[in-house]
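Missing here is one protein chain; the remaining ones are kept as they sit in the complex.
Moving on, here comes chain A:
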């Protein structure tokens, strides 16, 4: 009767002898021995477990919560209130407590041609998800919201600049559109590997205001240090923005129906399909190290029984590792606002990104606002969820978001969060602990994708191949 116990496929065998690595008094956690144990089902961890299992590794993926997504989960109202207002039931006027909402804890949009989209295509996780474009991408100037002009046509129509500046900006965009790193005849005598971005701006006669929204709302730089670096990287970022915009038309951003939580869920499914084992609500209490400081397993006690699993590497978000293994890099302030109206000045867009360049409000770091709504199935009909975020600069983080709150107008509910961002002390090659970085304040996934690429390289010793082959049509199964 035990012929189909589903424990690894080789039925018929007598129960395996107790492995010698299993500490006294402990049972095996799941199947006991794995190539990789991944802790936390945030997006980065989920991408990693998905990729490693497709490489043929045996993966155990655990999470202490009873939901997927870790720090970047999308929560329904009940879970959102449990997190921010324990003991208080959700306000009934907001909508259904468990069905209507999928509120992201970390607000971000996907750049349509960005690296996360490449990872989705490469792994075919796209098949589990549906997306919609984000209606608009805006930048604030003088307290007013303006559409980011990204095509030569839009450049001529924008109210961000005067008539002569518009022409100069259009020339700049046309130059960028033609620029190809591989074709020197497109350089028009400018060596962007040497020339700084500031020099390039000045070459086109662009003023500070234009520099500000180009650098911050298109190249998505977080501060102004890029001005003094070679222009090429920034140019590539702007090209990514423009090409992403051309892809779907309204904005360069796309966003999954039902919230960002679908992303880690999709990659988790990829892992499961390739044999990965998933355990939510697994109370991981300890990473186990040998005498030389190399991690070899994890311990979790369930139903009063300590259980241990072993692996050649551990991957996870900072919260699963001893605090000595990570160091703070700063703080991020985020405010989740539920509203019953869209933004003024956005043509009633049902989803938008708004960037307030730091320079506009006397700060170093930009303030981002991501707004999504019922149209992406993340809120009940007529409701909008706007999340303002920034990198903290003062001892009063929430006050720093004031310029965003001004744009928002009245809100029905607001949930504030200020958290440390952490980064691993070591790269993991020595202690076999590969730790992801906390999610930063940026409003897109490019830095997230970069961290995943770095993790992948440290874990496998290989660069991640993101040159997806557009010729190969995917087949079923």
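As a working rule, a contact is a pair of C-beta atoms (placed from the backbone, for glycine too) under 8 Å apart; a residue touches a chain by one contact, two chains touch by 3 or more; residues count from 1.
Note that in this section contacts and distances are computed from a predicted model.
Chain not shown in the complex: UniProt lists it as "Rab5, RAB family GTPase", one of "Peptidase S24/S26A/S26B/S26C", "RING-type E3 ubiquitin transferase", "Rab5, RAB family GTPase" or "Mitotic-spindle organizing protein 1". Considering the whole complex, the residue from A:103, A:120, A:311 or A:449 that touches the absent chain is A:120. Only one residue in the set A:83, A:132, A:190 or A:341 touches the chain that does not appear here, and it is A:132. The omitted chain makes contact with just one of the residues A:34, A:138, A:226 or A:278: A:278. Of the candidate positions A:34, A:68 or A:456, contact with the unshown chain belongs to A:68. Here one chain is not drawn; of A:268, A:360 or A:443, the residue touching it is A:268. Residues of chain A in contact with the chain left out of this view: 1, 4-6, 8-9, 11, 30, 67-68, 113, 117, 120-121, 126-132, 151-152, 174, 177, 246-247, 254, 257-258, 261-262, 265-266, 268-269, 272-280, 282, 468, 470, 476-477.
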